[in-house]
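In this view, the complex is presented without one of its protein chains, the others remaining in place.
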Amino acid sequence: MTRCRPRELAFTLLFFSVITPLLCGDELLPADRPIAEAVDHYIDLQLAGASITPAAEATNATLLRRTMLDLAGRVPTAAEAQQYAAGTSENKRRELVDRLLNDDAFIRHTASELNTLLSGDRSEELRPYLVDSLTSGKGWDQMFREMINGDNSQEASKGPTSFVFRRLNDLDKLTNVTSAIFFGINISCAKCHDHPLVEEWTQAHFFGMKSFFNRSFGNGDFLGERDYGAVQFKTTEGENQDARMMFLSGSVIDEPTWKSPNAEQQNAAKKQLEQLKKDKKPLPAPSYSRREQLVKVVLETDDQHYLARSIVNRTWHRLMGVGLVMPLDQMHPENPASHPRLLDWLARDFVEHGYDLKRLVRGLMLSRAYGRTSHWESDAARPAASRFAVASVRTLTPKQYATSLRIASRSAGYWKNENREELLKQIAAEESAAAEMASKFEQPGEDFQVSVGEALMFNNSADIQNKLLAEDGSMLVGQLKAVTDDRQLVDEASWNVLGRPLADEERQLMMQYVANRKDRRNAAIQQLVWALLTSGEFRFNY
Amino acid sequence: MMMSQVDPKTLKIEKEISRSDILLSVTSVGDSSRVFVGSSDARIYELDAMAEKPEPQAMEGHQSYVTGLVQTGELLISGSFDGSLIWWNVETREQVRSVKAHKKWIRQLAISPDGKLVASVADDMVCRIWKTANGRLVRELKGHAEKTPHHFPSMLYACSFSSDGELLATADKTGQTVVWTVKKGKQLAQIETPIMYTWDPKQRIHSIGGVRSVAFSADNSLLAVGGTGTINNIDHLEALSRVEIFDWESGEQTHEFAGDTYKGLVEQLVFHPENQWLLAAGGDHNGFIKFYDLNEKKIIKQDKAPMHIHDLVVNEAYDTIYAVGHGKLVVWKMQSEASEV
Partner (left out) sequence: MVKPRRTSFCGSPEHDINRRRFLGGATALAGISGGLHALRHPVLADELKKQQKRVILLWLAGGASQLETWDPKPGRPTGGPFRSIQTSTAGLQISELMPKMASRLQDTAIIRSLNTRIGDHGGGSILMHLGRRDEPNLSYPDLGSVMARELGQADSTVPDYVTFYTATEGRGNAVGRPGFLGARYAPMFLTTSNKPEDIERIANLSEIDHKQRGDLRQLLSDRFTRGRETSRALDSHNVAYRRVRGLMASDTLFDVEQEPQKMRDRYGPTLFGQQCLIARRLAEAGTPFVKVSRAWWDSHGQNFETHLELVTELDHVMSTLLDDLKERGLLESTLVITMAEFGRTPKINGSLGRDHFANAWSASLSGCGVQGGSVYGKTDEDGQTVADGEIGAARMFATIYKALGIDPHKDYYVGARPVPLTDPGTTVVDELLA
């Protein structure tokens, strides 16, 4: 693999991003176009070139559900679904997106998604910072700066620097994770390289990146950094060498010469650290910070595109189901994007508009590509997902699923629709209450599969039964109990859970089910609601 | 006969001999510094602990760890994990007889004060009493359960005669100590010290601990048992050492020394014949030696030992201790009014 020879890497990037399009007479679309327009331009261009007719736009009901899941992290209530369906405005989709973007739920949901990306496990340390940052409209560049080298006078576990702080005991892992998450490059793949020379470059890349972190350490609750020390590695000749700071592009950082402290200085430093730890005080800043160098090279040099391209790709992946580059941590010239110029355009747009995540999300979600149905009707073979000719089915996150289950199992009358503020409070309460159920589901990764444990739980857990199928008036089952007409019953159930009207076939099936159980109608209603809540349709974002 | 006051506060290491093996047992020849030590290499070594250059003489015969050694007159009797008892001539170091005493691992030996009987305890949960003169089996004491309450094989760790030779105490893994009459083998009392047995049903699902040492006071009214406290992580001997003392006839606990500094098992207990103190020794990765004041119910002196102590003998004046354990033999001395430093 040639990707790790730094000079070649830079050249190939240059080639792909600038020279090829020029040679093909195909410059990037001008920067003043709206994001949605650029998206559709490049997607449609490729479809036309491959003679693929894309799928139609998704139905209103589907689009509403999809949009709400992606912006608010939940499915619509029956009232919201019916209201949207009845809406006559030409721009109702755009109005919907803009309204949801201004809700707190958008911030909460996006913070959850970013938290999952940045924390990996289920820890919540970063969440308050993410919520704050999104609320104040902080750019991703600024967030990167703060996570890598933020305010070290604050307790590290409580703010953005917890990203670094909690990984200090395994610097290799910190290096890997930083590179994969922020730059879309996994550099721990030693096995991928057969070429003996490339092996060495891989080492240099890895140790070069690690060098940004090697001086960092924790002292009590505070993050500190020494002003001396280097990562040592063995060359292929078996020599021990000090690594120099080197970014993934191959850019080497020159730093002032440093000296290791003598025994006396070390002892003094140790005493000082112990005292600071005792006093619960932050550490003095080093005279020279390597972490700061990482921030500089990523944000202030030509290597800027790494940060932008990765988050653009990940955001695209989150909303479209497939990244422009897949896998998400293999962004290198040997693995080109499905739509290279689109990625370039989006990355440029992102940088030029202050790394604004909200703007990017809005743009993507207003595109035609985003709004297509996931149902492929044509006799022609279904195109690859990376064509974006038809939408992908995406697995709900545990939080989305649990919150949506709770909301869908509430009666329509439960919601305070007349008072939007009250309604949003109710919704937020359901989100919080859903945390326990959410812990029972797996966070979806690539190629997610539902385990039989989940199916058994829905089938047989008394807890699920009690939480979702309770019969009191605040619950859907309670609402439906009072309905005597079977047709009305199943229609109400469908609007409440699936957010859409039933097809004739479905209506018939469901009415038949209830009619066969006249002697136990309430139980039948519970079972009906169960079948809707556990359907494939409800489990996924389609 | 009144003995001179021995002051544990003057405890000092007199000699330290390093070894590459683990010493599990020790006995002295009369009141001399000549000792026999039982090793993990299955041999018994005779050496003069106080000599400038102790030159250990090896005695072969056992197949596994030599865990018990007693001496009486011309005889040295040894017990081992191989289940056999071997009689040796103390002077010639030759085997006199070998007896297949137990089917399982012999844990400890005790000799009656008059030297006529030797008791062995083993993991077949039987205590056997033998005539030292001819190796004949005199009595079997059966009563300790073969399995723990959790269905695992149990261990019978310790035994000790009373100073009048009438009583024998045996102690096991589950924290049960039994007092028997020597003559008839009748059970007189059962003392429970369940804290010394940790069964972990949740984290690691097995047990650790047990009563490892037992001793009668000089007037035989009190019985001291030694082990360790409740352990949380049973992969390690991480609890503080523990000694409980009972008026064994009434069953009432008179003293509880739950440890304050040193962790591990109390492997040996020795009462001063005039109740001046109770000595406890043992260890975990390291070792300890302590002296308890029974009247004040507190520690007179405790020190870290250079090794985990498995066994020890005290001389007639009770001012010299020969201790053996993990990789070492150590001689401690204390000052008494009559002796010189």
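Here the chain labels run A and B in written order, and each chain numbers its own residues starting at 1.
What we mean here is this: a residue touches a chain if its C-beta (ideal position, glycine included) is under 8 Å from a C-beta of that chain, and two chains touch if they have at least 3 such contacts.
This one's a predicted model, so the numbers in the text were calculated from it and none came from an experiment.
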Touch criterion as defined above, residue of B:P153, B:P194 or B:G251 at the omitted chain: B:P153
Option touching the unshown chain, where A:S112, A:S374, A:T397 or A:Q426 are the choices: A:S374
Of B:Q63, B:N89 or B:T261, the residue in touch with the unshown chain: B:Q63
Those residues of subunit A which, in the complete complex, touch the missing chain: 1, 176, 180, 186, 188-189, 191-192, 194, 327, 329-330, 334, 374-377, 382, 385, 392-393, 395, 442, 444-445, 447-457, 459-462, 465, 503, 505-506, 509-510, 513, 517, 520, 523, 527-528, 530-532, 534-537, 539-540, 542
Missing-partner contacts on subunit B, residue numbers: 20-22, 40-42, 63-65, 81-82, 105, 123, 150-153, 155, 202-208, 210, 235-238, 264, 283-287, 307-308, 326-327
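Note that in this section only the chains that are shown with their structure count from here on.
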Centre-of-Cα separation between subunit B and subunit A, whole angstrom: 66
